[in-house]
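All protein chains but one are shown in place.
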């Protein structure tokens, strides 16, 4: 597979520095070869959060873009934790929480913004198990929050 | 313990083929001996989804049945992933998301539809840690979504 740094450049993605936690927790933890990534939100290049309910304040397409931005934050955490995205063996699990009301039904199309990014960038290593659900509210009113568990190649392998 | 295939037959359950993911993700991933199962929904034998809010559109009993149907989908994923349910060492964790409004309080009785099935079928190997929560909406309007993490016997053991 192509070098991941080249692929990031092709996709026009610049990873931000390791996102800091909003409160008294840490952006990631490690056990054995599993990396647990804290829930991330959609932050634009300018550093603004994408807020609102999908299906009311935002369209599904805007929700998709928000999920893609959230995926970039997750990649930034992974990169910061591991030193390189080349150490990702497999994105194991993604949980996508969509800020949405009772009538909303299209959570999968929203969270695909993150899933598509992982597969575009990492190929088969980016194909993950997933749950997508609708939640009544999210921190700071963000449109989506996504967390991940990652299987990691041992250092030096 | 009794053979699991016999037990399935006694319970009148025919496992469907491996359910396919609704979007750009996969039904399961593996790391070490842990199997991550993507969020599943309640599908009848006829292939219809059970939709609606529990406590409003569906009774708790109908929610229980929906959770049982969802459990069958999870078993189908496990069976498809492992080749046999005999390789299940332990259902470690179940997360049950109940489509429900602010007044609903009986999520445990709903998700028991899945938990009871796992224990009936697998005995102690089916006893799991669990969280059950109410969510504002779910993909395609389904009544419940459930995901699982499974500890697996190594192949050939």
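Order of writing sets the labels: A and B. Residues in every chain begin at 1.
Just so we're on the same page, contacts are C-beta pairs under 8 Å (C-beta built on N, C-alpha and C of every residue); 3 or more make two chains touch, one makes a residue touch a chain.
Source: prediction; values computed, not measured.
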Touching the hidden chain in the complete assembly: which of B:13, B:34 or B:144 does that?
B:34
Pick out the residues on chain B that sit against the missing chain.
32-34, 89-94, 98, 100-109, 111-112, 115-116, 119, 127-136, 149, 151
Chain A positions in touch with the non-displayed chain are 21-29, 31-32, 36-39, 53, 95, 97, 101, 135-141, 145, 147
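In this section, only the chains that are shown with their structure count from here on.
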What rotation angle, rounded to the nearest 5 degrees, superposes the C-alpha atoms of chain A onto those of its identical copy chain B?
120
Averaging over Cα atoms per chain, report the distance between chain A and chain B in Å.
25
